[in-house]
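Only a single protein chain was left out; the remaining protein chains are all shown in position.
What follows is subunit A.
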Amino acid sequence: MKIIKSLALMALITSTFFIGCKPKDADIKIAVEKSISALPNLTGTTVDVKDGIVTLTGQLKDDNAKGLAETTTKAVKGVKSVVNNLSITTPVLVAVDDLLTKAVNDAVKDYPTVVANVKDGIISLTGKIKKEALPKLMMAISALKPKKINNQLTTN
């Protein structure tokens, strides 16, 4: 009788141990995500938790944001350690208007019905183009490091 009782007790302890362990990682994940979402420059961080170890992935603007994500995560209750796999995105480089204008003129030279304008890094395309030629022109123009392509070409 005594053995059965202690066995039952053991089973109870084991089951509560396992049941108690599983949602914990999920709770930590929710808590970390909540802390991170409160800080706008940490947008883009993905949180994964396994056995209390938090792995952060994604791309942030700079090293400060990367460090902040780590300290914010460490401060969350239940977090054992943090694996910081966040990377830094470099800002998009936009070509200056003079160079961009020259390059755009080169690209549209063989499309006499296309008119291109460049202002503040934005290429605007107006006029007409053959439908099958449009992807080719867009490919050429997208490689010139514009900020934006405002394509208003009509296809025929």
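Throughout what follows, a residue touches a chain if its C-beta (ideal position, glycine included) is under 8 Å from a C-beta of that chain, and two chains touch if they have at least 3 such contacts; residues count from 1.
Quick note on the criterion: contacts and distances are computed from a predicted model.
Chosen from "ABC-type quaternary amine transporter", "SH3 domain-containing protein", "BLUF domain-containing protein" or "ATP synthase subunit a", the protein name that UniProt gives for the omitted chain reads "SH3 domain-containing protein". Note on the undisplayed chain: of the listed residues A:41, A:85 or A:105, the one touching it is A:105. In the complete assembly, the contact with the undisplayed chain comes from A:89, out of A:41, A:64 or A:89.
Among A:39, A:96 or A:139, only A:139 touches the chain left out of the display. Although one chain is not displayed, its contacts with subunit A can still be listed: residues 43, 59, 89, 91-92, 102-103, 105-107, 109, 134-136, 138-140, 142-153, 155.
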